[in-house]
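What follows is one structure encoded as structure tokens, with my remarks underneath.
Excluded from the complex is one protein chain; the other protein chains are retained at their positions.
Naming follows writing order (A, B and C), and every chain is counted from residue 1.
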Amino acid sequence: MEIYAPGGPKPEYRVLNEDGSVVGRVPDLPEDRFIDMYRAMVLARTFDERALNLQRQGRIGTYAPFSGQEAAQIGSFAALEKDDWVFPSYREWAGLIYHGFPMDRALLYSMGHPAGAQAPPDLRVFPVQIVIASQLLHAVGAGWACQLRGERSVAAAFFGDGATSEGDFHEALNMASVFRVPVIFFCQNNGWAISVPVSHQMRSATVAQKAVAYGIDGVRVDGNDVLAVFEVMHRAVEQARSGGGPMLIEAVTYRLGPHTTADDPTRYRDEAEWKQWREQRDPIHRYRKFLEKRGLWDEEKESALREESRRSVDDAVLRAESHPKADPSAVFDHVYGSIPPDLARQKNDLMGRTIQGKGAGA
Amino acid sequence: MEIYAPGGPKPEYRVLNEDGSVVGRVPDLPEDRFIDMYRAMVLARTFDERALNLQRQGRIGTYAPFSGQEAAQIGSFAALEKDDWVFPSYREWAGLIYHGFPMDRALLYSMGHPAGAQAPPDLRVFPVQIVIASQLLHAVGAGWACQLRGERSVAAAFFGDGATSEGDFHEALNMASVFRVPVIFFCQNNGWAISVPVSHQMRSATVAQKAVAYGIDGVRVDGNDVLAVFEVMHRAVEQARSGGGPMLIEAVTYRLGPHTTADDPTRYRDEAEWKQWREQRDPIHRYRKFLEKRGLWDEEKESALREESRRSVDDAVLRAESHPKADPSAVFDHVYGSIPPDLARQKNDLMGRTIQGKGAGA
Amino acid sequence: MRQLTMIQAVQEAMRMALESDERVMVLGEDVGRNGGVFRATEGLQARFGEHRVVDTPLAESAIVGTAIGLAVAGMRPIAEIQFLGFIYEAMEQIAGQAARVRFRSSGQYTVPMVIRAPFGGGVRTPELHSDSLEALFVHTPGVKVVMPSNPRDAKGLLLAAVRDPDPVLYLEPLKLYRAFRADVPEDWYEVPIGQAGVVVEGDDVTLIGWGPTVPVAVKAAEAARERWGYSCEVIDLRTLAPMDTAALVASVEKTGRAVVVHEAVQTGGVGAEVAARIAEGAFLSLEAPVARVTGYDTPYPPPAVEDAWLPGVDRVVEAVRRTVTF
Partner (left out) sequence: MRQLTMIQAVQEAMRMALESDERVMVLGEDVGRNGGVFRATEGLQARFGEHRVVDTPLAESAIVGTAIGLAVAGMRPIAEIQFLGFIYEAMEQIAGQAARVRFRSSGQYTVPMVIRAPFGGGVRTPELHSDSLEALFVHTPGVKVVMPSNPRDAKGLLLAAVRDPDPVLYLEPLKLYRAFRADVPEDWYEVPIGQAGVVVEGDDVTLIGWGPTVPVAVKAAEAARERWGYSCEVIDLRTLAPMDTAALVASVEKTGRAVVVHEAVQTGGVGAEVAARIAEGAFLSLEAPVARVTGYDTPYPPPAVEDAWLPGVDRVVEAVRRTVTF
């Protein structure tokens, strides 16, 4: 009796080791791309820390920090083009900002402002998804549309380790594999789904091996190694673009912060584990060391960048906070293509009351 | 970069080849068990053919025939005990009848009679499931309950190749693997999900390899070889009973009839394919040859069995057709543990009208 | 004019939609090679190819979820759910996603998609093949819900749905698929979404039905006229969301009485919404409470007992009598 038995995990693909020395093939990129990615990582971290502060000050609402996952996000987005479709989860701000999503809009999202869901018109970025794994199917559909319409674009779905347990994960991968859809399933395995560790989320040793169920390729990459992530994502994008169908990527990373600002990770997470990732596996530190060894980076550039990042984030905060207030009556305008009569009456009702200055609020 | 790549299919586990010669290890069973299984297969085929006839005569409603799948069903049920939990789909009558489900009730099911969903009280057989893949989760729950309550029983879920595309398949296997639930996922890959061939249902070469996604074992067995099926199922049941957790079994078989009596397979299925399975891979023929070679069976026994089977089925038809008519007002009694006042009023309304002899019917 | 059955009208509408716009595609279980389990897509794959008429894997959430992505990225998918009872599997993708894409993105992305699903009782189907679940979607802003009761509307509503900028749930009463033939124009025409139709004019009571209960209401109107000389107006709601409140109110302002008939279970059914709107809009005209004749509050029963459970002509006639003599 021959058995399909799960083996142990395969090694993670790596280009750099923890201290930034090269242990694999460095992608063949112009210097400024290397530096761009680093700048994006530092800017993202600056943004993330600032957002946490804003939340503590009550200036924005619930926020899901991504610190620790910058390499996974920026490395993967670096392999996408502007007209590729992006279906992000709520934790993708680092990648999105690098891709061109304005930081002030990212803040508006956490301020509960409808404008926070809108990407600039030159991007094909879907509103961030709250419902775990739902966006994987949309990505399959969008990628399929590109294929049917003869477009070069591919679609990329971003999700976490917890998302792999949902039925929609399975249906999406199966559907994409059957129709050889140009879509990349990019999983950031950050070790946790809120309080549930990945070891309790699944019995399989890796997320990547789930690809076997769909007859497609799966790759496990060190998600804190931005070059390795770029390389793997690049390969998946090329395969998809050239008609080779979907691929599943597992970027092994770690969420250094809480799940969201409403979460207290000390309730479930081991301090030692956290410390190890924080101190020994920080993706920014690792990449900086690589750049320094290449002679592309130094302390001076670093402090200039930090200053510049702070200023960009300051600007974004200012822009977000001076954004026109959301108009409650506008919600009626985006339910249908044109507003039905009964809904128009409801809109009038609300407008009448808000104009009278009588807010509703229980 | 090491890739989790799907390989080609592994060979199906086999004990007998098509002409009944032994090509593997024959399970160590007393003679009468061997014969029992054969009797069950012939009885089941007789039942199935009769049911198709009854449907054509308008004596029963929609019916999903299983001919061709007797070995898969009887081989797998043979490895279960009476107090194991069984969660069948609508096509499991062969296995269920062998397990002790009365044939008249099986017919009542297709007559649209509520009694058709009830198993005898000494069995733990759930009503046959119409919603594809839903029952897999119930099996996980029941198996889990056995584990928690310290019972020896295991649970078995029966489903088709099409069911593997549903999200519930995935969620069930993941859940069962995480909690090491004593449950067996028994898939009859009969080549088709109504008109969709399995090659279009999934890109993976096998169903069995999907086990890899859950870190559990998967086995592909020749589903028309009753001894091979028994052996594989037996092994899975033993593993589950002894705390080793779930297993996925793919029994490769073929539906010789239409999907249901409402289906016309000539619209989508190749005559040659069908012919090959019918003429060269019939599970009953193969097993009979084996028994004959062992000296356990002959023509005389065969005709006695055929006669006896016909008579049992005749009896079942008679019992089903003389079963008391279903009482429409009884539907109100099984919505809740006790009938709420408004529902009782509705029941009275219906009873008032039916007693007056005024049926409703549009 | 040539006469078609409802299933033929549905098929013709899809054929014309596929012809008229290359962004249109049809996807679902068994819709291709097999032509659909009811033959609604008969011949379409042979004519338009495997890429435009697509047999999908058996996964309802995936069918709707990928159709959303297809629609967002420029296609006009017509997705089929084989039976409405299996739409539960796709609830998240419909109610959590399709319905909210426009809203969530403040109009940046839209989902011009049709979801077709047969349903309805009285045809001795297995479990979950007959359930009327329209109320779930009427309670879901962002999706439209339409339901034809005859071949002409079937074609016109489906063509309107295909051109609609929003997700439209198009529900097909399977009992009416081949129940009768009727005149169906050959050219492209649309029955506007959001408008009810007056099927029979009358003065004493308004009967309101949709899909499979429209013929029931019409027969009940005839019976009530024969037995007691009552003049019933019959309204075919046609679009359940957004609902044509004005048509309901106008009729009841004339008749002063209403009976609403649907196969779905009573509690929380669309009948309650209809009754509430009539009361809100025509309270002073109402001479009796709006009566509801519906499925009982149980799961859809097995075939052997379904006839007694369904809202039949007799029950409607009784309700008319009760309402007039209130």
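Methods note: a residue touches a chain if its C-beta (ideal position, glycine included) is under 8 Å from a C-beta of that chain, and two chains touch if they have at least 3 such contacts.
Only a predicted model underlies this, so the values are computations on that prediction, with no experimental measurement involved.
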For the chain omitted from this view, which of the shown chains does it touch?
A, B, C
Residue, one of B:37, B:156, B:284 or B:331, that touches the chain absent here:
B:331
With respect to the chain omitted from the figure, which of C:91, C:182, C:200 or C:223 is a touching residue?
C:91
Which one touches the absent chain: C:99, C:123 or C:218?
C:99
Write the list of chain B residues that the hidden chain touches.
85, 87, 114-115, 117-119, 121, 124, 126-127, 131, 134, 136-146, 148-149, 155, 167-168, 171-172, 174-175, 178-179, 330-331, 333-337, 340-343
Residues of chain C (touch criterion as defined above) contacting the omitted chain:
85-86, 88-89, 91-92, 95-96, 99-100, 103-104, 127-128, 135-136, 138-139, 141-142, 241, 243, 264-265, 267-273, 275-276, 279-280, 283, 288-292, 297-299, 326
Would you write out the residues of chain A that touch the absent chain, in ascending order?
61-62, 90, 111-114, 116, 130-132, 162-163, 165-167, 193-196, 200-202, 262-263, 267-268, 325-332, 335, 342-343, 346-347, 350, 353-354, 358-362
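Rule of thumb we're sticking to: only the chains that are shown with their structure count from here on.
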Chain centres from averaged Cα atoms put chain A and chain B apart, in whole Å, by 44
State, to the nearest whole Å, the distance from the C-alpha centre of chain B to the C-alpha centre of chain C.
35
Quick one: report the Å distance separating chain A from chain C, using the average Cα coordinate of each chain.
40
Residues in chain B with touches to at least two other chains are numbered 165-167, 200-202
Quick check on chain C: which residues sit in contact with 2+ other chains?
57, 59, 61-62
